[in-house]
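Quick one: the structure is below, questions incoming.
A single protein chain has been omitted from the complex, and every remaining protein chain is retained in its original position.
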Amino acid sequence: MIAHLPILQVALPLLAAPLCVLLRSARAAWWIYLLASVAAFGSALLLASSVATHGPLHYAVGNWAPPFGIAYVIDAANAFVLVLVSGIAVATAIYAPRSIAAEIDPQRVYLYYACLCLCLTGLLGIVATGDAFNVFVFLEISSLSSYALIALGKRRQALLAAFRYLVMGTLGGTFVLIGIGLAYAVTGTLNMADLAQRLPALYGNRTLTAAVGFVSVGLAIKAAVFPLHAWLPSAYAEAPSAAGVFLSATGTKVAIYAFLRFAFGIFGAGLVFGHLPMSALILIVGTAAMLAGAAIACYQDDLKRILAWSSVGQIGYIVVGLGLASQQGLSAAFLHISAHALIKGGLFATAGIVALRLGTTRIDALAGLARSAPAVFVALLLGGLGLIGVPLTAGFVSKWALVMALIEADQWAVIAAVLLSSLLALVYVGRIIEVAWFREPPLLADTAQPSTPAPMALAMWGLVGVSLVAGVYAAPLSRAATAAAAALLGTAP
Amino acid sequence: MNGFVWIDIVLFTILAATAVGLARTRQLFAAAMLSGLFSLTSACIFVLQDAVDVAFTEAAVGAGMTTVLFLGTLALTRSREKVTPPRRSIPAALIAIFTGGVLIYASTDMPPFAAADTPVQQHPLTQRFLDDSMTEIGVPNVVTSVLASYRGYDTLGETVVVFTAAIAVLMLLGRGRPATSAEPKPREALPQPIQHDQRVLRVVSKLMLPFILLFALYVQFHGDYGPGGGFQAGVIFASGLILYALVFGLDAARAAVSPAALRRMVPLGVLIYAGVGFATLLLGGAFLDYNVLDAHDPAHGQHLGILLVELGVGITVTAAMLMLFYSFAARGVGR
Partner (left out) sequence: MSPLEWISNLLLGAGLLCLFTGALGLYRLPDFYSRTHAASIIDTAAAALVVVGLALRSDSFATIVRLLLILLFMFFTSPTASHALAQAALQDGLRPWLAKRPRKTRARSGGAAE
């Protein structure tokens, strides 16, 4: 059975989506999505433990040995991301029903769960595959379904946000496709391992250089890396809360993982970071991202928008980590991928609860939240501390690892930028907390607030709690991140 | 230089001219037509490169279906593009020029066109597909072998992409459920069937329709032997029904193929495809390993598997295309 797990954890959510549509019942669709995500999470955990003890797993779809067919290769790096993505999917499943009932036309709910299944399928497929073209196929599945998930936001701006995301995302997808096509033209293969074996002989080839450029820019758009981030803030802010939780925690992370896989598993660090000046470029872009994202977040007046802009900044930390292309840098990147996914997922879950209780996520409306909804306020506070990187939170663990890696690489300017952006994070988190704690609530709002539904609170505390546990008891996560980085750097598949 | 090079040059010139025209026109109807022309020209280029299956898809989807959907969208919006101030289009122009420049740069080291010793030609992959697919799979059309078996998982993914698009459009445009019969329909707003004096159009469409549908079935089931397969067949089948809807009205088309049936067919096709995968798992093989479908004769198993998955693709594509059209057309009705 374990032999088939690599495919099952993608194929089960894939099978779930048409079932949701066929059954046409919101309840059944939710159960299907829940079961599919739990199955995927369980498989991912089993895979991760199997990889940790027995090494990478290979699976030949259709029993066509690679490079003739499509192969799935699970190593420590993608097992890490698989666990993260499917875990967030489970949290979203628990979170979703009440939030969706409040935000989405009941006749469309079953379609919405189908889209969530599809998005999960796409993201898991991108991560699990060992075939370059297969990445593109699943990238399309995840992108298309995310546009739909966002477009159903309550306000009219959601459509515009989704459309902007669609235009940018399609551009990104096309760039990735062009890059893969160019790499195929000079090698004749699409299998990642086979490509990795053939490409070193071609370093300096202009077609290959262009391929690296196209894939990098395409995935940078998907990951919302700073100058290409324009779609992210409005997309995540306007999305329905459940989709916001899922996408903000997984979407950009998977794109970054895909870049890591292309850079280290296909093109090779020797080409991307040795032959081409990508390392310096990535450091500059990442530094700009963390400063600009955090600075703009300070000027937003909507909770979800602050969180979305803060994501732009936080992606900068991940990008800087991977730009170092060292063992420490990469494991810091992996640590921050997981820390930020948990924290931002938890915060978007909190924002969704705020939206449900207050009917808005405007900052002014948060006044008095600390008294009217202390639990929500505490979650907001803990998540915010994680964003700043206060000790005993997951955000601290990853930021510390990043600073250590930067010290080792002698990147003092970047360290200064990390500290400065942490200060900026303190400002925007502080603004939220200040309004919620000190400002007097408007008089009439007090009685009308509905209470927090238990499943939503469970999901919120689950995400925030795991991020805290990871912050206090960081060893397992660090070990997993180190193994993931080693898998990418070492004998890359 | 042989004649084909000249044809190529002419076609590429047309392609470039179309692209420029497409970028410059503000008439969106003209833009829709030009994009159809662009696809048709690309299809001709693909034929010249012996990629008949691709050309087929491009002609059916790009020139046919997309144009219809563009027109359906234009019925909902204005037909003239809003004027973008020139300074706002400068960055876009720079990006386009830069991208083009990078592509030209990339092409300088590409293996020469149609050379026999390119990496693609020399890779064992190509060798195996061309030499062994007949014994391993037993389907004369190598493209179908690669598409449905060697890389069948990608094709499953592409089918899911079509499925996703259909779901997305249904979610955004459709009413979650079909309107209950109690709800009065806005009679006057439904697109009127083309006037009665269009007798020629009606007669000829009626005459052609069976052949279009028959041709779609031929493309579906002949894909093992010649160019074709589920994607192309699905689009052709759908375009036959769209022709019917255009000439005889949306109501008539809905009576022939109801939206409720489509809503079941779209997931059904994906379910068939994925179901084959799970069946092979249960029979003890790998996901989508068609060999295990027939314990005695693997080649027969391959045939069966390819037939089934192509059927799944055909069903999903037909239903998805029709659903897209219905959603747009019905939306036009409400206004």
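Should a chain be cited, it is by its letter among A and B, assigned in written order, with residues numbered from 1 in that chain.
In this section, a contact is a pair of C-beta atoms (placed from the backbone, for glycine too) under 8 Å apart; a residue touches a chain by one contact, two chains touch by 3 or more.
Worth saying up front: this structure is predicted, and the values here are computed from it rather than measured.
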Omitted chain - touching chains that are shown: B
Among B:Val20, B:Met134, B:Val204 or B:Leu217, residue touching the chain not depicted: B:Val204
Of B:Phe29, B:Phe98, B:Phe113 or B:Tyr225, the residue in touch with the unshown chain: B:Phe29
On subunit B, residues whose C-beta touches the chain left out of the figure: 27, 29-30, 195, 197-198, 200-201, 204-205, 207-208, 211
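Criterion: only the chains that are shown with their structure count from here on.
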Approximate Å spacing (C-alpha centroids) for the pair subunit A, subunit B: 31
Residue ranges of subunit A touching subunit B (in the complex, touch as defined): 4, 7-8, 11, 14-15, 17-19, 21-22, 24, 59-64, 67-70, 105-112, 114-115, 118, 121, 125, 131, 133-134, 137-138, 140-141, 144-145, 147-148, 151-152, 178, 182, 184-189, 198, 205-211, 213-214
Complex contacts: residues of subunit B adjacent to subunit A: 102-103, 105-111, 118-126, 128-129, 149-154, 156-158, 160-161, 163-165, 167-168, 170-172, 175-177, 263-264, 266-268, 270-271, 274-275, 277-278, 281, 285-291
